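A single protein chain has been omitted; all remaining protein chains appear in their positions.
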Amino acid sequence: MMTTKPVLLEVSDLRTRFHTPEGTIFAVNGISFRLYEGETVAIVGESGCGKSVSMMSLLKLIPVPPGEIYSGNVKYRGKDILQKPEEEMEQIRGREIGMVFQDPMTSLNPVLTIGRQLTEPLRTHLGMERDMANRRAIELLQMVGISDPERHLQDYPHQFSGGMRQRVMIAMALACAPSLLIADEPTTALDVTIQAQIVELITKMRDMLKMAIIWITHDLGVVAGMADRVIVMYAGYIVEEAAVDDLYDNPSHPYTIALLEALPRVDRRRDSRLKSIAGSPPNLLVEPHGCPFAPRCEFVIERCRVENPALENIAQGHSITCWVDVKTGKPR
Amino acid sequence: MNMIMESTSPNQLVALNMEGLDTPPLTLSQLAWRRFRRHRMAMFGAIVLALLFLYSFGGSLVLSESYANHTDTSLRIMSPSAEHLFGTDSVGRDILARTIYGGQISLLIGLTAVVIETFMGILIGALAGYYGGWIDSLLMRITEAMLNIPEIFLLIVMAKFFGGKIPEIEFIGRTFSGSVIVIVVIIGITSWMYLARIVRAQFLSLKENEFVLAAHATGTSNVQIIFLHILPNSMAPIVVSATLGVANAILAEAYISFLGLGVQPPTATWGNMLDGATNYLESAPWLWFFPGLLILLTVLSINFLGDGLRDALDPRSRAI
Partner (left out) sequence: MIRYIVNRILQGIPLLFIISIILFVLMMNMGDPIATMGGRSITRSSDRVRLTRQLGLDQPVYVQYLYWLIGNDWAKIDLDGDGIEESNGTRRGILRGDFGTSLVNRGKPVTKVIGERLPNTLLLMVASEIIIILGSLLVGIYSALRQYSILDHTITALSFIGYSMPIFFIALLSMYLFAILFKRWGLPYLPTVGMFDPQVGKTTAQVLWHMVLPVFSISIISFAAYSRYIRSTMLEVMSQDYIRTAKSKGLPRREVVYVHALKNASLPIVTVVGLDLPLLLGGAVVTERIFAWPGMGRLFLDHVSRLDMPVVMGILLLIAVAVIFFQIVTDIVYAWLDPRIRYD
């Protein structure tokens, strides 16, 4: 989808680190990207690559201390929100930007009713009175496919199944019709059949509300179904960014290639071994020096170990951070 | 006399990337020692405790026991001076010397009572946790029953009754009144319940583990399984509990001696030095201040130590 739409979110050189007794963890090391209105961007990468921390940093939900967002800016509709005081951030969270988290079992407060948790954003952000908020909450529950919603308002989270809880989470995040939904692995903790339902639900909501979505996942299959663009992260860096079709047709970063290779595929020989990525994930306690993927890269050259490549455009809407051209094996 | 323990909460996000370390793996005890060392309070506690032991046991090399027991009524109730650093008591004895010898008793009582209560706690907890069924029910009912009666009341009653029954004993070159043994035993038999519950919980969870099933399969006897297999794996909470138990025992002895029912004079303990000092509250605060302070320092350093041990050995525990 080409971009005559306005820029909703612009992240520049965001860096986040954590100060721990064991040392400093460099979790996010200068990521920059743009998000347009109504766009769906998927962020993929393995556990620990910094995808969740980046999103939490966006909304300044990182605990400080030990965390610290020490560089960069995040412009939402043109204004840098990292500079905003907490009260103003509270107005953006839940209202302009909604979040759905991974584990529906632990993400809902066990001692408050569903109704209470649903109506909170409505009363806080939209100033609704209790009765009106309750009615709206019932509508929201219906919207996310929960039957008999009126009765469920009095229920507690432990009385719901995992899939239903996630639906409630989604209803909560969308209560004030935000412009952006950040979904942090919303289906990972669910059964496969439920996963499909949730993806479908979110897609439907997106189309209805004309929202932008940032979808964090390590599941490339989900990505293919509903993303416009994909960002691949590794060790706190963005290593590749492309439109979804481009990414699958033309993966250009060695890590992306390796990820795609590692997917089990229907069209390969049954007895061929699954390809895994050699080596182990990087030690985030060490300040990055050179390309973080170098120790595991098939295409590594000397320069990779010394100098960290910057994000560069290699085609329309397609950028990577790499010194090597994977098609030829030679430096670009 | 508190057995309330807790821990600070680990920060979730920090748990991020510890697996990715490229350093050689550390053994469990190395890891524990590292964590312990970092715990400044615990190191402080360990040092102060060592100093206190040095004071009580090393001090006897400097000042003799007869000096500590030497009464001279012409010197009674003198405030701290160069010659008597902590002043003198109501019959003219040097308080500093008395705290040294009193400290020996208080500390010894603390340690030996814990030995008894640990032994009983492990025995009962292991049996209840391992065998389950009616044994578990019975033992736990008794445990609960004893927990419901405040320790101090039981101590008072038992101390009153068993008090005068045991003769003097000789130990490490000193003569103690028999009441010391009595106190040690009754503290031991009124404090095992907390540990029994902890040990039982450990056994309940560990006995389902595969290494136990394997031991069964190879024909290991129950006794061996309990003591050679499961018990070594539950040492962490036992060590922490025993450490904190010493503080509890020292306090218990202090309380009961303060009430006049504990260790009987002329054997001094920090606790019984305070009994009777209440009469001199205003006129001679040094009578009660120094023994009280020593008790405080001992218990405080043990608490620091125990806290550090718990963080080092069992960071996720929260036992009550």
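The first chain written gets the first letter, and so on, giving A and B; residue counts start at 1 in each chain.
Assume a residue touches a chain if its C-beta (ideal position, glycine included) is under 8 Å from a C-beta of that chain, and two chains touch if they have at least 3 such contacts.
Everything numeric here is computed off the predicted structure, so don't read it as measured data.
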Taking the whole complex into account, name the chains on display that the unshown chain touches. A, B
Of the candidates A:18, A:76 or A:101, the residue in contact with the absent chain is A:101
Give the residue, chosen from B:59, B:132 or B:285, that touches the chain omitted from the document. B:285
Pick out which of B:66, B:148 or B:218 touches the chain that's been left out of the picture. B:148
Where the unshown chain meets chain A, residue by residue: 59, 61, 63, 65, 86-87, 89-95, 98-99, 101, 103, 106-113, 120-121, 124-125, 156, 158-159, 169, 172-173
If you put the missing chain back, which residues of chain B would it touch? 1-2, 4, 6-12, 41, 141-142, 144-153, 156-158, 160-161, 247, 251, 254-255, 258-259, 261, 271, 274, 277-278, 281-282, 285, 288-289, 292-293, 295-296, 299-300, 303-304, 307, 318, 320
